[in-house]
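A single protein chain has been omitted from the complex, and every remaining protein chain is retained in its original position.
And now, chain A:
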Amino acid sequence: MNKPVRRIAIFCGLLVLALMMRDNWIQFVQAEELKTHENNRRVLIARYSQPRGNIIVDGQTVTGSKETDNTDFKYKRTYKNGEMWAPVTGYASQVYGANQLEKLDDPVLTGDDDRLFFNRTVDMITGKGKKGGDVITTLNAKAQEAAFKGLGNKRGAVAALDPRTGKILALASTPSYDPSRIAGSDDEKAWKELTSDKNQPMLNRALKQTYPPGSTFKVVTAAAALQNGLYKDVDAKTDSPLPWTLPDTRVQLQNEGNIPCKEASLRVALQYSCNTVFGKVSADLGNKKMIEQAEKFGFNNPKLDTPVRAAESVYPKDNRPQNAMAGIGQASNRATPLQMAMVAAAVANNGKLMEPYMVDKLRAPNLNVIETHQPKQLSQPLSSDNAQKLQSIMETVVEKGTGTNAQIDGVTVGGKTGTAQHGVDNSGNPYAWFISYAKGKDGSPVAVAVVIEGSETTRDDIAGGRLAAPVAKGVMEAVLSTEK
């Protein structure tokens, strides 16, 4: 009976060997895959076992970390003035993940970034826990506050840039939400509330929402007219009959009210916001040239990263009448507030468009800077000469046109109002737009775009000047007060 016993012994040995091989397979070969599996809660447990690094504005942190009594997640994210900063920070939730800067710079904030390797190693040797690095933004706290307070309880968004560098100074969106509400592990109710709210508080309107830009787009059309040599002098009469019929149709393009648009110069046409003049400019230049000019300002770019990716602003390929309508910011023309701020910034910066960005530096926990963003020129939509011509007529708009509400004592301000119709047969409440820039001695420190949705008050073209311009003014004043 010993032979079979020996064979059984070999069999049992093989059973144990099979277990050992399987163990090597899952604990050595597959270990990394299992360790980082999306359903492996240990990843989240480790992530929230130490405070996250902070997002910093003007040297002050707008985020924080709070110790919780949760068994799995020791720390949760807190936000200072969360509603105001939500469009910048995004959220970091223990349950719902993260978005925007919280997500894009997650490796630095959690301390997992490879560039923090040295720090981690030192911390490990000295027995300190892992620490996250900080994200230092380009934002201007006062400008952001002015933007957020200016929007108040209206739905809308503000994007403000430093035209000289492309630094994003303000990025407000209302109604907003406090990311602290969904940071914890038992915030399902708040999450459902926020995601099902028809006002979409979690939508970052400044970057992620496109609107018809309305009359503010006339700045782009005017730039196209100048750049293509259609009109050289902004004060010369244009070839603009009134009434003017849309090409290939019998539809007459209307102006808002009885304004002097017949043969009006570009300056007068922009001052009064003449649809007929700019519609005809767009028609005369044709769809291709209009697209070219719009693209130089940043339209039709699906990969505009700040580093948060902005939605694509679109100047469409279209037939002649639609192209004429697009030239006055209607039809299928769509733009984000950031895009329109870029238009104003390019004009203010004498034609140079800088790439917008909002993360200035990434900083290790020991305060060593691991990455600095260098300003970069995106394109040159205008010659310097034409830019100055355009500045001159935009300044007229604020001086004595539709944008007088944006005047600031002792400061040169250029701007353009807009009221964009939308909805089927323009049934929706129009969007009130205002884009502007303020000029100091050495260039313009701020360009801003404001959009306010669904203002019931008025449907005429003055709405942009009345509703949006004061908000823009507040933002510009805030930036000017912190300059030097």
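In this section, a contact is a pair of C-beta atoms (placed from the backbone, for glycine too) under 8 Å apart; a residue touches a chain by one contact, two chains touch by 3 or more; residues count from 1.
Just so we're on the same page, contacts and distances are computed from a predicted model.
The listed options are "Glucosyl-3-phosphoglycerate synthase", "[NiFe] hydrogenase metallocenter assembly protein HypD", "Cell division protein FtsW (Lipid II flippase)" or "Protein translocase subunit SecD", and the UniProt record of the chain not shown names that protein "Cell division protein FtsW (Lipid II flippase)".
The omitted chain makes contact with just one of the residues A:E33, A:D186, A:D239 or A:D385: A:E33. Looking at A:N2, A:Q60 or A:N258, the residue that reaches the missing chain in the full complex is A:N2.
Against the chain not displayed here, chain A makes contact via residues 1-9, 11-13, 15-16, 18-20, 22-24, 26-28, 30-35, 37, 39-42, 45, 71-72.
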